[in-house]
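The complex appears here without one of its protein chains, the remainder shown in place.
Entry: chain A
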Amino acid sequence: MSNISIAQFHKVFFEESLEGLDAMEAALLALDEGGDAELVHSIFRAAHSIKGGSATFGFPDMAALTHEAESLLDQVRDGRRAIDKSIIELMLRTVDCLRGMFDRAQNGQPLADADSENLKQQLAVAAGNNVPAAANKAAAKPAASSGWIIQFRPHAGMLAGGNDPLRLLRELAALGQLVVEAQLDRVPTLDALDPSECHLGWRIELTGAVSQDAIKTVFEWVEDECDLTIEPLVAVAPPPAPAVEAVATPAAGAGAAAGTTRAAASSNDAGSVRVAIDKIDGLIDLVGELVITQAMLDQFREEFDPSRLAMLQHGLAQLARHTRSLQESVMGIRMLPIGSVFNRFPRLVRDLSQKLGKQVKLDLVGEHTELDKTVLEKIGDPLVHLVRNAIDHGLEMPEKRRAAGKNEVGTLRLEAFHRGGSIVVEISDDGAGLNRDAIIAKALQKGLIKSGDDLSDEAVGELIFQPGFSTAAVTTDLSGRGVGMDVVRRNVVDLGGNVAIKSRAGQGTTFTITLPLTLAIIDGLRAAVGGECYIVPLVSIVESVQLRADAVRSVTGGGELFRFRGEYRPIVRLHQQFGCANARQNIEDGLVIVVEADGTQIGLFVDELVGQQQAVVKSLEANYRRVDGISGATILADGSVALIVDVAGLIRLQSRRKAA
């Protein structure tokens, strides 16, 4: 055994296995709706590589569980039993359980728990009970045997094929107790020894109720590269001491190595992105172009002659162009398809609809739409919430749908697409729509509105985003939604996006989430306040107005209001909020920027607007801490730092002040 620690490959193994589990889950769900044999094969392949990998990387508990699942799948694959709901359910639970094991493995915790042991048993029972009579005859006698003697002699070239005998032994160890005896008779003298060849053979006594098939499966990949005999263990000897040198030493060594590096790996878990090769190639091309442009501009440094001014301008224009494309490409690396978030929904929809006794067809559209990784990670929870709401409150029970003349199977549609500089995600159902009367009644009771008579559908939809609506008093009987919708909106707004709702009674509801393409660069306006410069994100700006002094009303308690489009809005004087000195005090001398977030508008009083620019968002928290009303910082063209105004945060501060 070499001393190279295999633990360094754990991360890749985890990533690949989790992808494998996702694939397994997707295939199982497809199978549930009536799929073909190819699906069974792909499930089997995923399980098999997880089993092989987990045994190689020293996770015997995981290997044992996948092994049982694989045996069951093998029977399905060979057509020895038909796939049914119970098997799919069992497999889905296995997928969940394995996910939990991977979680624990990443944290260096023990993998097996009561759940996994229980599941392993159920899988074994399912696989054992249902072996039909024909196959049973062959397996029955050996199965009664309490063990097997396995003669395993790898051919000299087996290692070259990438197969590790040790891994096979470990897989066998997962099946039962092993007594391994190494056969050294073919080991040549030291001068004739070729370290790349395998000279050892093993005689293995495997104790335990293991089927011959299970053993054969272990050796499946090396059948042609070894001499293998499997015979039942005749003498029923008392089980010998569990571990024997040949296996125990290297396995323990690997285990210890895995233990140490696992701790190291978890400490520098900064997350990773898988990038398509063509994106990287594109970047390399661009950098090549940039180097050429730079070389061209470098010529001017030697001697500058005014007659070559045109060339210089041309070079600078090229530089600007390349920089812009480089920026776009680098941002592109952070972009991942939204499919990775959508993937969890088939399972969620299936489980929920079964639980609630509803029939739901899920349509996923635009899974390839790409989103910034950060946005992607944070949009999952709000989407889950909306999907859960749609199934729970939106879609009706089959009888009710039939009575309303609709298809018994409700449709839930998730669609992602680009619109302008944003990504739009729509969640629509063809359910009952919002219960207008119930919402208005609730809002009246909460004192959110005074009368519900002349409210438009849009205004009614807005009501469910009110924090007051997310109380336990809103139960599922109220077929309108509203549980935690304010949290959904706040999460989306924190990402710089927005949520809108459209509902038609009896026809369904559509939630539209608009998200920025990226969080790393925003468009903003530079606002000057007393010699300082703040960036206000363009997305939150409604308008900027110059107010006359008589348009502003003071309220007792120090607040100020101004009239904008028929409504009174509070004014936040940025210089007071941020404590800037030498700012303009007179409202007529400055500008009021009307900004909106969370569906609330306020006016920000600043000295003047200086200009528009793209701002690369930098974190203040990395080296300092969070500051109320500031979402980050950016670097201006002159190298100085400007702070970015957190509009949603300011509005929250303002309403808190009002409440206080």
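Worth a mention:
As a working rule, contacts are C-beta pairs under 8 Å (C-beta built on N, C-alpha and C of every residue); 3 or more make two chains touch, one makes a residue touch a chain; residues count from 1.
In this text, contacts and distances are computed from a predicted model.
From the set "Succinate dehydrogenase iron-sulfur subunit", "Chemotaxis protein CheW", "3-isopropylmalate dehydratase large subunit" or "TldD protein", the protein name that UniProt assigns to the chain left out of the figure is "Chemotaxis protein CheW". From the set A:R167, A:K373, A:R490 or A:R584, the residue in touch with the chain omitted from the display is A:R490, counting the whole complex. Among A:R45, A:R413, A:R436 or A:K618, the one in contact with the hidden chain is A:K618.
In the full complex, chain A touches the hidden chain at residues 381-382, 384-385, 470, 483-484, 487-488, 490-491, 494, 532, 577-580, 618-620, 622-630, 633, 635, 639-643.
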